[in-house]
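All protein chains but one are shown in place.
The chains carry the letters A and B, assigned in the order they are written, with residues numbered from 1 in each.
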Amino acid sequence: MSELTTQPAAPAEAPSALPAAVTAGITANGAAGHAARRGSGLRKGIVAIVALVLLFALPFVSNTYVVFVVSLTLVYAVSTLGFNLLVGWSGQIGLAHAALFAVGAYGSSVAVAAGVPFLVTIPLAGIAAALLAVVIGFPAIRLRGFFLAIATLALGMAIVELLNFAAPITGGGGGMNVQVFALPGINDAASTYFIVLTVAAIMFFLVRRALVGRFGRTLQAVRDLGQLSGSLGVSALRYRLVAFALSGFVAAVAGTLYAQLQTFIFPAMFQMNLLVPMLVMVFVGGAGSLWGPLIGAAFAIVLIEFFQDLGDAQAIAYGIVLMVVIALLPGGLTSLFRTLGSSRFAQRLYRRRASTEETS
Amino acid sequence: MLLEIDQARTGYGSLEVLHGVSLTVAEGEIVTVLGPNGTGKTSLMRLLSGVLPLWSGRITFGGRELGRLTPDKRARLGLCQLPEGRGIFQTLTVGENLDLGLSARRVSAATARTDRDRVLDLFPELAGRLAQSASSLSGGQQQMLALGRALMSAPRLLLIDELSFGLAPRIVRDLFGVVRELRDTGVTFLIVEQQAAALKVSDRTYILRGGRNELTRDSSELLDSDELVASYLR
Partner (left out) sequence: MLQTLVSGLESGSWFALLGLAIVVVMKAADVPNFAMADIGLVATYVGISLAGAGVPFWLAVVTTLVTGILLGVVIDVALMRRLAKYGHFPLLLMTIGLSLALTALTGLVWGHDPRSFRAPWTGAAIEVGGGVAIGVSQIVSIVVGLLGAVAISAFFTTPVGAQMRAVAENRATARLVGVNAGRLSAIAWGVGGLIAAVTVMLQAQSALVSTLTPASLIIYGFVAATMGGFTSLFGTFAGGLVLGIIQQLVGTYISTAAQFSVALLVVFLVLVLRPDGFTKGMRLRDV
């Protein structure tokens, strides 16, 4: 039977046995991987700390516009981190991300208006969005490829539409003012920037922790094997749902920061005109690296700022740059899908199965 | 030689499945490839049809190196395949399935009609069911349809992956009878099988094991030594 497990069109054997095999492979490989990574991890850690210190110095050496743009980049980077987790790591094209981002922005702003301290609303909005993401993901998760994309797109749009209808709370299509939280002693822009930077650093750290370890590898394995075998067992579906929840949490956290940064929010901000740049950020950033979201966000921000106030020319430029990037880097995402680690892991998994079946 | 495979290696991702397999098929021959499950028989078929890339080695068909030709181009060269699990399109009618074989070549409507009549003569069971959905056919009839469809593309070499798959012995015998008949009309066959039954119709047999050539014999020779075959197929 071992040949079956090595082949894409294999019958039911592989999927049902999958979770156990995945877990077995992970526990076996986890320890070795950690030891090998520790050396370069230290160097990377130093680089990260130096970068952080430099970033913290930024408001003292530049003007508010630069501070705003860097803040926005960081917010998008956090949002992309979550989107990447869903699209890149778990392989699901869920398109409700802009809506979950909106849930964070509105959830936090409404709660702040009701008297809840802003810093408390960050995790609260995140948890609410995570629950909502599960509600969105639950029916959608059985859908294949593009159907998932379309179902989640429709749901996301519906959520944004709801913001229009909930005018008494959200101000409807006219939008609402956001009470900006300010740290004592510094101006608003710098204060918001510091909060954005701190939260972004925490989110990067948390997502990194989650993805570098066993969870990330399982997600990738579920994604890769899912592509091969077509159907998945219950446990694999649970992993995909967890990916939805985490990605929703991160999206909403980014959304809370976004509202603080914009100081005024309205539903139309969170429609396709936000989703498209978000997709671009994920695409450009690629799925494997944790710095990818930052690069993707910076790329999109430059594009947006650069082509601002050009009207139609902006949209054309945007569309064309997007098309050129896809044409030149079609594997931008997929090449990273098959990162060395994951393919080696999958390979070892196959070998393990093959050898155990042959000896038995 | 119609088909020559020399030291072919291939696999999935970075996992090597075939570690240098060599094999030849002469014009008009029926060659079988036997081996237990997991030895890379299906991978060999996929390699030949262009689904899997050739990592190293050489494959020539009719003197032409196949290289990176896509599956549909190979089919148009006359290297046709009866895929594993038959590959019948359930949402198409029996007639439409048959005519799909024509997509591998350019023919006049008249030629298409005579070819179709010839195939239906071979499988009279299909003749009355052309307008039916292919999903209404029995397993044996589906295999006939798959074989018929492959014949519609006027193959020079027909690759068959498990003709006997899931079929009753009597039906398998009938189908192998058809294979022999077709050989007499000039079709060459490369048949991958898990069952030794295929030996009865074939001229030569390759036995694969663990992605390598294990043994090459005339089929008649293997037929006489049941234990030998059985030991390899275990």
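As a convention for this text, a contact is a pair of C-beta atoms (placed from the backbone, for glycine too) under 8 Å apart; a residue touches a chain by one contact, two chains touch by 3 or more.
This structure is a prediction, so every number in the text was calculated from the model and none was measured.
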Which listed residue (B:Gln7, B:Asn37, B:Ser56 or B:Ser103) would be found touching the missing chain in the intact complex?
B:Ser103
Hey, which of A:Val67, A:Val110, A:Ala151 or A:Leu274 is the one touching the hidden chain?
A:Ala151
Residue of B:Asn37, B:Gln90 or B:Ser220 touching the missing chain in the full complex
B:Gln90
Using the document's contact rule, name the residues of subunit B that touch the chain not shown here.
49, 51, 70-72, 75-76, 80-81, 83, 87, 89-92, 96, 99-105, 133, 149-150, 153
Can you name the residues of subunit A that touch the chain not displayed here?
9, 87, 93, 139-140, 142-143, 145-147, 149-151, 154-155, 157-158, 161-162, 164-165, 272, 276, 279-280, 283, 312-316, 318-320, 322-323, 326-327, 330-334, 337
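Keep this in mind: only the chains that are shown with their structure count from here on.
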Take the average of all CA coordinates in subunit A, do the same for subunit B, and state the distance between these two points in whole angstrom.
46
